[in-house]
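Each remark here refers to the structure printed beneath this line.
A single protein chain has been omitted; all remaining protein chains appear in their positions.
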Amino acid sequence: MVQVAVAGASGYVGGELLRLLLAHPDVEIGALTAGGNAGTRLGEHQPHLLPLADRVLQETTSEVLAGHDVVFLALPHGTSAELAAELGDGTLVIDCGADHRLVDAAAWERWYGGAHAGHWPYGLPELPGARDALRGARRVAVPGCYPTAASLALFPALAAGLAGPEVVITAVTGTSGAGRALKPHLLGAEVMGSLSAYGVGGVHRHTPEIAQNLSKACGTPVTVSFTPVLAPLPRGILASCSAPLSGDAAAVREAYAKAYADEPFVHLLPEGTWPTTAATLGSNTVHLQVTVDADAGRMIAIAAIDNLTKGTSGGAVQCMNLALGLPETAGLPFTGVAP
Amino acid sequence: MVQVAVAGASGYVGGELLRLLLAHPDVEIGALTAGGNAGTRLGEHQPHLLPLADRVLQETTSEVLAGHDVVFLALPHGTSAELAAELGDGTLVIDCGADHRLVDAAAWERWYGGAHAGHWPYGLPELPGARDALRGARRVAVPGCYPTAASLALFPALAAGLAGPEVVITAVTGTSGAGRALKPHLLGAEVMGSLSAYGVGGVHRHTPEIAQNLSKACGTPVTVSFTPVLAPLPRGILASCSAPLSGDAAAVREAYAKAYADEPFVHLLPEGTWPTTAATLGSNTVHLQVTVDADAGRMIAIAAIDNLTKGTSGGAVQCMNLALGLPETAGLPFTGVAP
Amino acid sequence: MVQVAVAGASGYVGGELLRLLLAHPDVEIGALTAGGNAGTRLGEHQPHLLPLADRVLQETTSEVLAGHDVVFLALPHGTSAELAAELGDGTLVIDCGADHRLVDAAAWERWYGGAHAGHWPYGLPELPGARDALRGARRVAVPGCYPTAASLALFPALAAGLAGPEVVITAVTGTSGAGRALKPHLLGAEVMGSLSAYGVGGVHRHTPEIAQNLSKACGTPVTVSFTPVLAPLPRGILASCSAPLSGDAAAVREAYAKAYADEPFVHLLPEGTWPTTAATLGSNTVHLQVTVDADAGRMIAIAAIDNLTKGTSGGAVQCMNLALGLPETAGLPFTGVAP
Partner (left out) sequence: MVQVAVAGASGYVGGELLRLLLAHPDVEIGALTAGGNAGTRLGEHQPHLLPLADRVLQETTSEVLAGHDVVFLALPHGTSAELAAELGDGTLVIDCGADHRLVDAAAWERWYGGAHAGHWPYGLPELPGARDALRGARRVAVPGCYPTAASLALFPALAAGLAGPEVVITAVTGTSGAGRALKPHLLGAEVMGSLSAYGVGGVHRHTPEIAQNLSKACGTPVTVSFTPVLAPLPRGILASCSAPLSGDAAAVREAYAKAYADEPFVHLLPEGTWPTTAATLGSNTVHLQVTVDADAGRMIAIAAIDNLTKGTSGGAVQCMNLALGLPETAGLPFTGVAP
């Protein structure tokens, strides 16, 4: 059995990691740590995780995390590099935070500020070449939730030269993506019954990550106009993505069918069926559809994911499976919880 | 007092019309009609409209509607032309449906099918030249809810030559926009906790209407890539709109400030503040913000409205005010109901 | 015009007061104050209140509040007595908080702790005798939201001797009732998709207030089993209330019809129709229905209100109208915003 620790166990990403790990056939759950919640029972924060309810959260230190085969970090950015260094290469460290996602130090400094901590193998196995880099890896940078949805929605067309490199994305998300932060605009009374855009105009930190993924996949610089929208649901991302069309409908569809033919978690829906986030709730699947708009000269792809599962914690477990040589799908649900 | 009848009083648009008309200082509410619900009390369908609860719905016929100064039609498309002809020019007919929105008969036939009923003065007073055409009009075609949001979000930049004519719109909406239709995907259990796209790829019927508005406003053909997204809230549209940038940020902002300086219902928010649909709930206001993304070379505008108020019924009452020479803002709320 | 100040203008109750006061024909809005938000624009906190968006919030002091005809206090409990004393009897002080609701000092100390500040005329005009005490009053204690719904649902049967004095109440509420407090369980991601009980077993502070109202109305001590439930909606209370039956269905119905025959804001629905909170959204109305369960030997009454309107701020404005001799319904909506 693989011994696993989770740092940041009282947050949403940590909770989702634990939900999945509890159902993983090859995993034993070890230390659970937290920041301000250290010393409290997990059950106070994650009442849905009954089998772990009486576990007491420890401090997030390398001493507590040491001695596990795998350590998941679900922490604020800026903290993982030091912890990983202290844990050494004997431990597989999977960072659900942003620290090691960007290759370009200048992009890091512009969007996050502070020094760049370097980059780790990027944990989106469905991107061209990514899976091989994750097999046997000792460090993994789990993608952001928006980049997961948007990159998978767009790369097949761009990589196949069927869409131009100026992409436009509006992605609508549930509020768990913001974590358990106590901010007025995340209060239930503000969120329910409201839609709001934020981080408009290229300032959202997931923008350079999407550009990095798509530029690499199609071998040419891609510009990304990205607008995130907050909607009244706990989980789910629906990414509405488009790009200038340079092929025909059949070729576009064929590119997606080919790109995802062997992917266990990415499903190109039957023609005419559009994704719903509800169908992905709690699952590691991506529901995808693509079409072309000849009048507007654009191809449009829509992807739906659960931001906490495939968008973060499920993707992280998938990467663990790959890094450890376990079956890639172990412990990961294919079916959503609906309605 | 102006005598007003509402056809389609048991639906969402009819209900919102009546809510506004009850608070209108110059209006007396006359006949209320319905289709299948004729013969029932209004209170069964609109329990929020207490003062009208005991009114019995009549059949939607020109006999019942005749004799009023104003008749609002909140009916399925394809029915208003005949009713309007029977009512004659003595009656101001305000059609909340689609029949007379499109100027181009070919566009009508392509997106709606059947014969084009012709076009009426278009009821979006904030578009260039539109207000004058509405003063004294005897017929008004109320815009669709998405076209209201998207056209107001985009035309100032396009008309000023600060953005190119290939626009991309993803607009997220509450479910009342679909009316009271009994369809499985509109059930609460399906809607709550889910986001879904529909009518993707230029097939939504509001696409040609948006193109018509923007093309006219900027004097050149505009192509529209439009993706509507259904989200779990009863009311509200958040339109995320962008276009290739051909000016600078200051000029763009100035264009919007100028376009809406004297508009009572369109509010360009202070810089850095982004619209929320909750702030517009039940009001006739549009909350708007605009920015530029230099990296992506696009200008982005976000508009929030209540799809039933400014998006349909409030816009309709605003048009009635203009057509009758009443104060344009009479009976129309500026403030939303929040949280 | 009546000059009005609002203390606590950046919270939900303050915002709802201002929404109503903006539409009040006899009111001019003066000073707006806040605690931690003093010095900021109102528009940052209440973007729906466009006409006041640029008002800057002042400190909550008696100096700032002095000189107005009416001061509404929407403050944490424990602060109103001192402010009111400083303002003097020349000012009508309407306290939306709890400080002066309870007559019994021992009950105050048990449920709130600290010294009892005394009691003021109780602002629920529909209770027997209450309206007269409010005419010309200089101080008003606005009821809690649950006591408003539960007291109006129950008193007619109890006062008429048709139901016994051991009442059981489960009241479901939207999350704005908790105010803008930054607590994890009020985050949108926690609230949406969840129902939860809290303050179970008589510990909720509204329990003694309900008991006080019902005991006074029926002239005998009433015991109250009260369970509040939090549900995923911004506004609304649905109070499910029952008591041992000691009359028949017709007599019960007659008691309610009689009690509310002349009340502008309390509506006994037609038989067989049950209240929905949506029908009351943003209005000052109470929707009420009553029935008997002969098998269980209980009468059951269900009341729906908007917790921020009739439940707090609307009730407060209604009291202001009474205290100042204005028409009781001035500025108060009868119709809800639905769907």
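By letter and in written order, the chains are A, B and C; residue numbering begins at 1 in each of them.
As a convention for this text, a contact is a pair of C-beta atoms (placed from the backbone, for glycine too) under 8 Å apart; a residue touches a chain by one contact, two chains touch by 3 or more.
Bear in mind the structure is a predicted one, so any value in this text is a computation, not a measurement.
The omitted chain makes contact with just one of the residues C:304, C:317 or C:332: C:304. The chain not shown here is touched by just one of A:17, A:32, A:49 or A:96, and that residue is A:49.
When the whole complex is considered, the residue among A:65, A:243, A:278 or A:301 that touches the unshown chain is A:278. From the options C:21, C:53 or C:189, the residue with contact to the unseen chain in the full assembly is C:189.
Think of the hidden chain as still there; on chain B it touches residues 12, 45, 174-176, 178, 180, 182-184, 186-193, 232-235.
Counting over the whole complex, chain C has residues 166, 168, 170, 172, 174, 187, 189-190, 192-198, 200-202, 207, 223-227, 229, 231-238, 240, 242, 274-279, 281, 289, 291-298, 300, 302, 304, 338-339 touching the chain that is not drawn.
Mapped onto chain A, contacts with the missing chain fall at residues 12, 15, 19, 22-23, 43-44, 46-51, 176, 192-193, 234-235, 267, 269-270, 273, 276, 278-283, 285, 287, 333-339.
The rule is short, and it goes like this: only the chains that are shown with their structure count from here on.
The angle needed to superpose chain A on chain C by their Cα atoms is 180 degrees, rounded to the nearest 5.
Annotation: 44 Å between the Cα-based centres of chain A and chain C.
In chain C, the residues that reach two or more other chains under the touch definition are 12, 176, 192-193, 234-235.
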